[in-house]
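For reference, the structure discussed in these notes is given below.
Of the protein chains in this complex, all but one are displayed in their positions.
A and B are the chain letters, set down in written order, and residue numbers restart from 1 in every chain.
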Amino acid sequence: MAAMSARVGEIAQLLGGKVVGDAELVISGMAPVQEAKPGELAFISNKKYIGQLKTTRATAVLVSPEVATLGAPPGTSLIVLDDPYMAFARLLQFVSNAESGPREVIGESPKAHVDPSATLGKEVNVHPFAYVGPGAVVGDRVDLHPGSYVGKNAQVGDDTILGPNAVVHHDCKVGQRCFLYAGAVVGSDGFGFAPDLKTGLHVKIPQRGITVIEDDVELGANVTIDRAVFGETRIGRGTKVDNLVQVGHNASIGRGCFVVAQAGVSGTAKVGNGVTIAGQAGVAGHLTIGDGATIGAQSGVHADVEAGEKVLGSPAFHGPSARRAMAVFPKLPELKGRIRDLERRLEALEARVGSTA
Amino acid sequence: MAAMSARVGEIAQLLGGKVVGDAELVISGMAPVQEAKPGELAFISNKKYIGQLKTTRATAVLVSPEVATLGAPPGTSLIVLDDPYMAFARLLQFVSNAESGPREVIGESPKAHVDPSATLGKEVNVHPFAYVGPGAVVGDRVDLHPGSYVGKNAQVGDDTILGPNAVVHHDCKVGQRCFLYAGAVVGSDGFGFAPDLKTGLHVKIPQRGITVIEDDVELGANVTIDRAVFGETRIGRGTKVDNLVQVGHNASIGRGCFVVAQAGVSGTAKVGNGVTIAGQAGVAGHLTIGDGATIGAQSGVHADVEAGEKVLGSPAFHGPSARRAMAVFPKLPELKGRIRDLERRLEALEARVGSTA
Partner (left out) sequence: MAAMSARVGEIAQLLGGKVVGDAELVISGMAPVQEAKPGELAFISNKKYIGQLKTTRATAVLVSPEVATLGAPPGTSLIVLDDPYMAFARLLQFVSNAESGPREVIGESPKAHVDPSATLGKEVNVHPFAYVGPGAVVGDRVDLHPGSYVGKNAQVGDDTILGPNAVVHHDCKVGQRCFLYAGAVVGSDGFGFAPDLKTGLHVKIPQRGITVIEDDVELGANVTIDRAVFGETRIGRGTKVDNLVQVGHNASIGRGCFVVAQAGVSGTAKVGNGVTIAGQAGVAGHLTIGDGATIGAQSGVHADVEAGEKVLGSPAFHGPSARRAMAVFPKLPELKGRIRDLERRLEALEARVGSTA
C-alpha cells in the first residue's frame, strides 16, 4: 500500500478537485475502494460501482460529479473531479515517485559489455550482463537491466528501460520513455519463406527491414515484435502491449492502443489509433483496423474493421450481433429437435390435408 | 531410458504393491507400456488402456486391482497397487535421483553477480551471469542458472531452481522447492493504465503490489505472472503452470491446480484449488472459479464457474451441453436448408388449407 500523509483538502488542491465533506481528514495511503481501510483514499470511476460508496471504509474517495450527487457518506469525504481514475493514477504516480526517491545512477557495470563504438547518453545504467553492440546509440538516463541486449546500430531513446533479458535487435529504434519488460524481443526476423514444397526446404526471405517503437510505449514480458521484410514494423506512440503478445513483420499499430495479453497481430496488418485488441485475439495479415475499433477477447479477425466498430467471435463480426448469436449457440441441440418436430408434424399435416383435399 | 537393476519383488516392496506372476524377474529400465522392451517396467493407469496389457513386451506392469483381474500375461509380471501412475512417478523419481547422484555444489561463480547486501543460504549455486540484487534473500540449496535474475529485496525459498534467464522481480516471494523454467517472469508490472483517449497517452497505474509463488510450484518456460497493483498476485501451493501461460495482476490461483500451456488468467480473477485450466483457454478478469472446476481447451470464460463444474466453449458454458451444441454446429447449413424447406412447404399448405377452408 502507498505510504503518504496529506489532508483531503491538500490532495484535492493538487488534483484540481472539489471537496465534499471534511477537508481536514488525513490520508496515509491509497487502495481499491473495496479494500480501503480508514485513512486510505480510493476512487470510483464507474457509475456501476456507485453502491460501493456506501460500504467503503475509505476516508476519502475520488468521484465524478455524477457519483457526487449521492453525497458523502458519514466519515468519508469526497473529492469531485472529471476523471477520478486518471486522478487516482496521477496521485499514485506522485506518491510512488516521492517514495522511491531520485533515480539511482550506477553507470556502466564492469560486468556489462558495451562495445567501444557504441554511444551512451548521460546517467545511463548498464547493469551486469547487459550488452550494447557496435554502433548502438543509447539515450540519457536509460536503464539496461541484467541480460538485456541492444544490437548493432540499434537506438534506444532517453529515459527508456529495458527489463532483464529484454532484446532490441540490430538497427531497430526504440523511442523515449518506453518500458520493455523482461524477455520482450524487438526486431527478430519476420516469418517469411518461399515455400519449396517438393523438398520441404523452404527458402528464407531475408528480413531486411527494422522495427520502430515510438515514444511512451510499453511492451510486456516476453512480447515479440518482428522486424520487417522491407521497411518497418511500427508500434505507435503511447501504445501499451501486454505480456506474450505477437506482432508480425511489417504490421503497424497506431497511437494509444491497448493490445492485451497473448493477442496476435499478423504481418502487414494496419491497426489504427486508439484500438483495443483484447486478450488472445488474433488479427489476420494485410487487414486494416480503423481508429478506435475494439476487438473482443479470443476473436479472430479475418476482414477489415471500420473505425469505431466493435467486433467479436472467431471469425469476428459485429459485436452486438455476435453476442446474440453466441447466446443462441447453446440452444442448437434444442433448435435441431424443434426442426425435426416441425418436419414430423408438417409431414403428418400434409398427409391429412392431402387426404382431405 | 532409465537405467536400473532390481527384481520385480523388490520393486513391489518399495512401492507397497502385490506381485502377480514371477517376482524374480529383473527390471533394468522404465518406459511407456507401448514402447517398453523386455526388461522394462511400465504402467497402466486407465482401464481404457487395458488392452495394452496383452500386447506389451514389458517384463512388469504396474496396474490397478481392476486391471489385475485380467491376470498376468505370459512372461509379464504385474505389480498391483491403488494408483499405478503415482507409483510409476515415484519409482521414476527414485531411479532418476539415484542416477544423477548427490546435487553438485559449485557455489557462487566469479562470473555471477551477487549484491553485497543480498543473503545467500547454504550450498547455493549461482551460475555465471546469474544476478542477485540488493537485499534479496536466497534460501539453502537454491540453483540460480545462467542469466537468471533475483530482483531487489526478492525472496527465493530453499531448494528452488531458477532456470536459465528466469526472472523474479523486486520484492516478490518464491517459495520452497519451486521450479521456474527458462525465461519465466515473476512480478513484472501488471497491465494497468488510466486511459487518456483524447491524447492516446494513457497514464500508467504504478503497480505497487507483489507476486507470491507458494511452495512446490512449477512455472513453465516463458510464463509471465504479473505483480499486483496493490496487494499481491498469488499462485498456490503445488500448482503447476505450463509454458507460455499468462496470469494478470491481482489474480490468485489456488493450490494444486494445473494451468496448461498458453492459457491466460486475467487480472483479479480468483481461481480455487484443484482447478484445471486446459491449453489456450482464457479466464476474464474479476471472475471466481470454484474448487475442482475444469475449463476446456481454448475456452473463453466470461462468468463465474461453480466448484466442480466443467465448462467449455468461447464463451464457455456447461461442458456436456457445449459438446452437444458443438456437435450440431457443423450441421448449421443443413438446418438452415431444412428451415427454408419447412417454410416453403408450410406456405404451400397454408395456401391449400386456405383454399379448402
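As a working rule, contacts are C-beta pairs under 8 Å (C-beta built on N, C-alpha and C of every residue); 3 or more make two chains touch, one makes a residue touch a chain.
Keep in mind it's a predicted model, so treat the numbers as computed, not measured.
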item	value
Which of A:141, A:169 or A:255 contacts the chain that the document leaves out	A:169
Selected from B:132, B:260 or B:287 as touching the chain missing from the view	B:260
Of A:135, A:231 or A:333, the one touching the omitted chain in the full complex	A:231
Residue among B:6, B:307 or B:349 touching the omitted chain	B:349
Positions on chain B where the hidden chain makes contact	1-2, 30-32, 35, 83, 85-86, 88-90, 92-93, 95-96, 109, 111, 127-129, 145-147, 163-165, 179, 181-183, 216, 218, 220-222, 236-240, 242-244, 255-258, 260-262, 273-274, 279-280, 297-298, 314, 326, 329-333, 335-336, 339, 342-343, 346, 349-350, 353, 356-357
Residues in chain A touching the chain absent from view	111, 113, 129, 131, 147, 149, 165, 167, 169, 183, 185, 188-189, 191, 193-197, 199-206, 208, 222, 224, 226, 229-231, 244, 246, 248, 262, 264, 266, 280, 282, 284, 298, 300, 313-315, 317-318, 321-322, 324-325, 327-329, 331-332, 335, 338-339, 342, 345-346, 349, 352-353, 356
